[in-house]
Structures are given as structure tokens and as C-alpha cells.
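Every protein chain but one is kept in place in this view of the complex.
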Amino acid sequence: MSFYNDLITHAPAIIIAIPLLFAFATPLIGKINKYVRNAWAFTAVLLSGALAYVLAWEVFKNGGDPNVYVFGGADGTAFDVLSNVRISFYVDGMAAFMGIIMATVAFAAVIYSFSFVKKYTGQDKYYTLILLVLAASFGMVFTGDVFNLFVWFEVSSVAICGLIAFRSNRGESFEGAAKYLIYSTIAGLFLLFAIGLLYGQYGHLNIKYLSSAIGANGSMMVLDKIVLGILITVFSLKAGAVPMHMATPDGYSEAPAPVTAMMVTASQAGLYAVFRTCFTLYGGNIQNSLAQIDLVHAAGYLLVILGVLSMFVGVTLALVQKDIKRLMAYHAISQTGYMLLGVGVGLAVFASGDNTDFAEFGRTAMTGGIFHIFNHALYKGLLFLTAGAIIFKAGTRDLNKMGGLGRDMKMTALFFIIGALSIAGIPPTNGFASKFLIYESVFKFNPVLGAVAMLVSLLTLASFVKVFYAAFMGPKNPEMKTGEVPKSMLVGMAVLAGMIVVFSLLPSLVIGEIVSPAVTSLAGPGPEIGTSLTMFSGQGAWNPLVLLAVLGVTLVIGYVIRMLGQKGTVPKGEGKKPYLFGNPTEVNGMPFVVPASNVYWGFTRALKRYYKPMEKMHSGLINEYVFWFVATAGLVMLALTFL
Amino acid sequence: MKEMSPIVKTITKISFAAIFLFGLYIILHGHLTPGGGFQGGAIIGTLMALYLVAFGAVKWRKKVLSIIESTGLLVFIGTGLLGLTTGYFFFNFIGGTDNPIFGQQLNGGELIGDVAFPSNSAPLLSSGTISIMNMAVGLEVIAALTLIIVTMGLFAFAGSEEGE
Partner (left out) sequence: MMSEIPYFAVVALIAIGLYIVMFKRNLIKLAMGIVLIETGANLFLITLAYRHGDRLSSPIFTSQIMGGDAAAYSLPTPHALTLTSIVIGVATTALLLAFFMKLYQKFQVSTIDDMRRLRG
């Protein structure tokens, strides 16, 4: 038991140390042979992932109480934040929650990689960088020190950009990587500047200390407001919120699929940092300072605005894409909007000084937003992995050139359907469970926001219908390879799909066990959402098991009706041919197929006035993108300073 | 590519040892004076750039460099992990002890908490693990910067990258 206690005490450091150690040793291990190296990388994600789960288990068991770890000390209890400049890790419910997300997706991504990158050179470097991204994501969520946060932010950017450029036979991957790197480097430098301001003002870098120092005298300085503005903008950029999203699709679409799945979690670390900044860093003295309440309230509204913009712009742009990964990248942006919206509403209500509102729906909105983070990592990771599988087999990423893949890739198609249903929020998936909480609570906050959230879900479904149609249905392109993808890729997808199924069936259990501690560690204790099998949002209730039971009964009734029907009918004409995906489609004897980019022709044409400026905005010129970032940062700072 | 003049080559040859020694000094003395692994490594990396400019693309062993790089990083993380034996991650486990090689001889200084503040004239071997980490970082930075310079330099010279 003592070993276990020691393990838990040192877990935050070991979770980071394992990927780092294994990453640095990978080039040496790679000299032996590739199987040993793959096993080595697998061991790293398995060990650190398992430890992340164990640590999270312990943290959740204590209701989200933090596990504080001080680097370089002989004794952690002697740590005093005022007389010490040591780096500390601060793993509370929220950090542990993010940690298990990173662990899960990285596990699936590494298994998937074994077959996916088989034919490329430089795999040693690939696994090194993958492990570095994992370590950086863990570091970003565990750290209790703002400068350390900056360091992990940069490690994450550099490692990710190296991975985006992994496929060096494609020139475009260098372009995407360069854009992503310029964007995140400039954001990182802004972050450094903001940290300098904080240090100059308060003389400390520890988040816990800063949280108690900001607003301690009951007023907010202009400097505090500027720092908050910079931090929100920078971390939203990392999360990929509109209008700082422009380099995100470039990076997502050019990276190898498993890397894209990990980039999703890395961007969620940025989202985590936004929430950390608003709730912990600036929410420390919120009870006794009116100025601070106003500031955080404004920040909540800001998050809501960013969220709505991300949701809408992301999904409308996704609808017109014909590159499958770019389309999914825009969906990632759109889904990020849901989390910003949910938690933004929670923050705005949290800081309104009215506790009844927060108890009534603010907490529900936050729960929905934070639950959506996990769901998003799962289904988006899964969808990017299926996109990788499609590209792996089809040899193209252009939806117009694909078709009929469903006949050979039954498992991939199944995984795709699971992911697509989940992202579109179709009951009984986990995506619906979290979106349900967001709809209901956001509707209470402002009905328009709830309506927009639902509309975006609808458009999401439409766009995935298009992908499914273009990739899996329709006539087969004769140039494509046949057959299912290799086993390891299927296993990688199955891990995530299995998690989605579990989360779909038991949403309230997941919320009670892991999401509630996370919410508690951000916004303080409050009423639970409900730990029975039915999930209560305060306005409504949702139980996937009931829905499944009803579906099952309906199926049985349908089957009985079919049995009772007339026997001995023979299907005629078109009805004789079974549909197996990839059947040639004909109209009047002529082969006929609608290309993917024409599926929503009417929609795009009707919204021509909207799409024209959007196309201009996403010009591909990196300095215009930087201009958008700087302008947004300026606007956010102005808004926070003068409102 | 035209060769560099004898002046450049001779000066490089003469100053090579001096610059190298200076880099080593910065690395090894990093815990006492401003400097440390990165700074010293950068100096030696610059020396490699000078060498490359003067003598052109000689045969560089990239594999050896990448092994050195990994070794440096592993020593760094390993030292941090060894701290777990007696304290926390990155605990300075040989500082403050009477270890004759790296042990912390306070030399008239004082120990505040578990951090030692030696007097102004601290002995060379007084930093515990910090000195080891400086050396590890120095190794890593020398190898990495040389690798960067060589790769980019070869690209500039040949117009194409060498294979893996």
C-alpha cells in the first residue's frame, strides 16, 4: 500500500516523465528494430495513460481535491508558495479530467500509427514527437505555474508542427506546418508578454498565488484586464476559436490522421487554459470584489460570443469543403464553439453575483460544456482516424473522387457512423447527452443561443451525411485499392468507438463520477446533476436506456408485422438487387453520380452573400491571419478594459 | 562552390581550440557564473557553423550526433528521475551531502530550507545535480545545433537534403 501511496504522490511528475524519457530514448531504441520501437512507444502511452487514470481515480474519489506536486523539493509539505519559486503541478478534478482525455486519445492514436505510418521514413522521429505532444498536453493541464504553462504550450506547438510536416513528400504539409507554427509562435510570444506583465505586477508565477493576489484589494487594474484579454485570445487561438482559427484547418488537414487526433486534445488543453484563466486565475477573489465580478462577467460574455462565432462559421465552412480532413477540421472548430458556449454561459452566470441562476442552469451549462470536451475528443479523434483510414485506402482526400468504399471497409463505415451520429448529437449518443445539457441551459440563458446551437447540430449532421454519401456510398472508383484497413488501425478506432458506446449508454454515471468533480474544482461545490441512470438537466431528463428499449420494442413490433404479412412475395425489378454500397448508380441507363461538392448546391448558392466574404477572409495569406489574431486581441482587450 | 581563402581556414584552425575551450568553460562553470549548458552549447554550435563555413560540407556523421543528442536528454531526465529516490522529481539528491565529487560544500554559506546558498567563492564542485544537468544539456545542445547547422548548411550547399 505504501508503494501505491508513493505512486499517487509522485504520479503527476511520473506521468510527464514517462513520455519524455521514452521519447528521448526512442531514437536509440529505433536503432534495434522497428518492432521493439513500436512496442516501446506503446509501453510509454500505456504506462503514462494507466497512471493518469489511476491518478484521476484518486482525485475524483476525493471529490476533486487537488494533488499538489512540487518539483525539486525534498518534502512536498514544506512547500510555501511565497518564499519559493519552484515549479509546482496542481492536479485537481479538472486537470485529472483533461489528463484522462489525453491518455485515451494518445493510446488510440499510437496503436493506429503502427500501420498508418508503416510506409514512411523517419518513424523514430515520428514516435518521439508523438510522445512529446503527449507530454506537453499533460504538462499544459497539470501545471500550476503560468510560465511552465507557456513552456508546455511551446513544446506542444513545436512538436505538433514537426508532425504536421511529417509527410515530407507533400509540399503542402510544409505550408500547413509553417502557417500553424507562425500562428502559434506569435500567440506564444503574446502569452510570454502577458506572463511578464503578471510577474511584474505580482512578483510570482504560481497560479494559486496569483489567484489570491489578483483583485485582493477589491479593484481591478487596467493591467489585469489587459492580461486577461491576452490570455483569453491566446488560449482561444490554441483551441481554434473563430476568428483566430485560420491556421487550424491547414494544420489539421495536413497532419497524419493519428497526429490530428492528438492535435484535437492538444487544442483542448488550450481550452482548458481558457477556463483555468477565467475561473481559477481571475475567479479567486470573486466573492469580495465587484470590479472583478464585472470583469469575469464580461469575459463570460466574450466566451459566449467566441463560441457562437466558432459554432456557426465552423459548420458553414465545413459544409462546402471537399477535402475530407479539412471538412472535419472545420467541424472541430465548430464543436469547440459548443464548449466555449456552455462554459461561457456558466462563467457569465457564475460571475453575475446571483447564485440562484448559477444553481439553476449555469452549472448545467458548465457540466454540458465540460462533458462535451471529453465527447469531442472521443468522436473527433475517431472521425479523424476514420478519415485517415479512408485516405489510406482511397489514396485521395478529395471527396469528389471517392465512392463505394463501404463495400470493402465495413468496420470503418461502422466506426464512421458511430462518430458521425455522436458529433451531430443524434440520440442516444454521448454527443447528444452533452449537447442536451447545453441546449437546455443555454436556452434558459438566452433562447437565441439555444436555437443557434440546435441549428449548428443540424448542419453538422447534413455535412456528415454528405461525407458518408461521398465516401462510402455511390459507385466505386476503379483506381482505388480494395480491402479493409490493417488490424492495428481498426483496433485504434475501436478503442475510441468503444468509449463512445460506453459514454452513450451511461451518460449520467460519467457525469456524476468524472465531470462533476471537474466542474466543482472550477466553480466550487454545488448541486449534482444526478447520479442515477437518468440524467436531469433541471429542465428535462434523458435516459438513453429507455430510448434504446423503445427502439428495441419498435423493432420487435416491426418484425412481428412483417411476419404477419403476406408470404411468398417475390421482389421484382430494382427491389431484387441488394444494396451493398458501391453499386453503380444509373439513371435511364446512364451512369449518374452527384459529386460531393454539389450535394448542397442550393444551400451554398442561397447563402452566396455569406460565402463570398468568408472565402476572402480565408485567403491563405498568413499575414492576414496574423492581422486577424492581433485585431481580435486588441478588440478583446478594449472590450474588457472599457466595458 | 568556391573554397574559402587560406586566411579564413587558418584563423578557424587557430581559434578552434580556444572557442571550444571557452564553450566547455561556460558549460562546466554554469552553476557559478552566468552561463550553463545551453549557452556553452550554443557557443560550440557556433564554432561548428564557423567550421562549416570555412571548410565546406565535409562528411558529418549525423547518426552519431543524434545519438549524442538523445544521450544528453536521457541523462537530464534520468537525473531528474533519480531525485525520486530521496525526494521529489528533480530533487537535488547529491546537493548538501558530503559526496566528494558533486557534493555541496557550503564553504561558509548557509542552508535555507533544502536550498544551499554557498558563500561568494563557491567551489567548482558544489552544485549537486545541477552541474550534471548542465553537462547533459550542453551535450544535447551541441549535438542538436550542429545537426541543425549541418542539415541546413548541406541544403544550402547542395540544394537538396541528404537522405535519412
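As written, the chain order gives the labels A and B, with residue 1 at the start of each chain.
As a convention for this text, a contact is a pair of C-beta atoms (placed from the backbone, for glycine too) under 8 Å apart; a residue touches a chain by one contact, two chains touch by 3 or more.
What you are looking at is a predicted structure, and each value in this text was computed from that prediction instead of being measured.
Although one chain is not drawn, the whole complex shows that of A:Ile100, A:Met480, A:Ala494 or A:Val626 it is A:Val626 that touches it. Contact with the chain that does not appear here is found for just one residue of A:Gly64, A:Gly144, A:Gly176 or A:Gly492, A:Gly176. The hidden chain makes contact, of the residues A:Val158, A:Ile286, A:Val345 or A:Leu640, with A:Val158. In the full complex, chain A touches the hidden chain at residues 85, 147, 150-151, 154-155, 157-158, 161-162, 165, 168, 171-172, 174-179, 181-182, 185-186, 188-189, 192-193, 195-196, 199-200, 205, 249-250, 253-254, 317, 321, 615, 618-623, 626-627, 630. Hidden from this view is one chain, which touches chain B at 32-34, 36, 38, 42, 108-110, 112, 115, 117-120, 122, 145, 148, 151-152, 155, 159-161.
In the analysis below, only the chains that are shown with their structure count from here on.
Centre-to-centre separation of chain A and chain B, using mean CA positions: 39 Å.
On the chain B side of its complex with chain A, the touching residues are 66-67, 69-71, 73-74, 77-78, 80-81, 83-84, 86-92, 113-114, 164.
Of all residues in chain A, those touching chain B in their complex are 10, 13-14, 17, 20-21, 24-28, 69-76, 78, 83-84, 121-122.
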